[in-house]
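So, chain A:
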Amino acid sequence: MSKVSKKVLLKGNEVMVEAALSAGCRFFAGYPITPQNEVPECMSRRMPEVGGVFVQAESEVAAINMIFGASATGTRCMTSSSSPGISLKQEGISYIAAGELPCVIANVQRGGPGLGNIRASQGDYFQAVKGGGHGDYKLIVLAPSTLPELYELTQNAFDYSDYYRNPVMILGDGILGQMAEPVELKEYKPIVTLPEKDWILDGCEGRDPRVIKTLYLYPSDSLAVHNAHLKKKYEQIASELELFEEYKTEDCELVIAAYGMTARIAKAAIRLARDKGMKVGLLRPISLWPLANSAFMRLAETAKKFLVVEMSNGQFIEDVRLATECSVPVEFFGYGGGWYPTPENILERIEKVYTL
Partner candidate 1 sequence: MNFCRTESLIDTVTHYCPGCGHGIIHRLVAEVLDELGVREKTIATAPVGCAVLFYNYMKCDIIECAHGRSPAVATAIKRLLPENVVFTYQGDGDLAAIGMAETIHAANRGENITVIFVNNAIYGMTGGQMAPTTLLGQMSTTTEAGRGNNQEGPPIKVCELLSMLDGVTYLERVAVNDAKNVIKTKKAIRKGFLNQIEGRGFSMVEVLSMCPTDWKVSPLKAAEFVNIDMKSVFPLGVYKDEDGQ
Partner candidate 2 sequence: MADIQIDIERCKGCGLCVLQCGHGCLKMSEDTNESGNTYAMINGSKDKCTGCGLCCQMCPDVAISICNEKTNTKKNKS
């Protein structure tokens, strides 16, 4: 890539690849699944050009475990998949979180449960934000709503991941992955001072051997100690990383809470509602974990109501209720199974709840 920034028209899945490579990602392992196929396809072409390693894994399980190995060498690495594939990766993600190995995992969500369909969905919110795999761990979860933002957040994801030694998930959806938008391929600049990776495995020449492990049998309280360490790290992340956007919230009486693609559609609905004289705003969390609880609480003090819009039967809404501590009514608009709203759909719901 030339250092001169220029806008190019790319699909979301391709944007992730360019962002990852610009941020120094040099290992990718993945498995075909719609609607994220352009990620491994594009990686297979582009990775060799930058001297990195691309592996088409035999399974999602193998792919995430290749990431486990790649990260252990200190290499910036990434895998991507879509909902059923992400389910298969969960054991590996738990191990990666337990081993505190940095990596980026993209979930281009599709309709579920089961094989579901290949339309966009936000049905994996709980899986991404609450765990998914076994044990007490947290992923940093980022939810972009435009392709320029996808580019930037993918670059940043590698920094957050290295900085906190924690896996980061880009939670997108089929629309984000498949749509095309002009994106400026900005040069990567680290957003934090990156710590030295003094834990990597590269052979023990001139130092003591290192072990990366997730088993803590002895002494009997060692797993508790490890968990306490992880908890402290998660608390640190929660106190330092709250990414969100507010749109027309200064005077709003109704706050639409939405993330990713639904937030983008909601913005259009808010403009329509404003034209009709309704004071509606948007609170869009960009990091889903940690969630910007303080922003929710602040808006709950002035607004009369929240309306959650999400492409699921209602998952994100639970966290909105928690974040606002149920101090205001929280209405819901969403369906599972590969549905997405139009601005008019959302406007209709705004009109219904605004007057109540």
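The rule is simple: a residue touches a chain if its C-beta (ideal position, glycine included) is under 8 Å from a C-beta of that chain, and two chains touch if they have at least 3 such contacts; residues count from 1.
Basis for inclusion: all candidates are chains of the complex that A comes from, given by their letters.
This one's a predicted model, so the numbers in the text were calculated from it and none came from an experiment.
Touch with chain A in this complex holds for only one of 1 or 2, which is 1.
Chain A meets candidate 1 in the complex at residues 26-27, 29, 53, 55, 57-59, 61-63, 65-70, 72-73, 75, 77, 91-92, 95, 201-206, 209-215.
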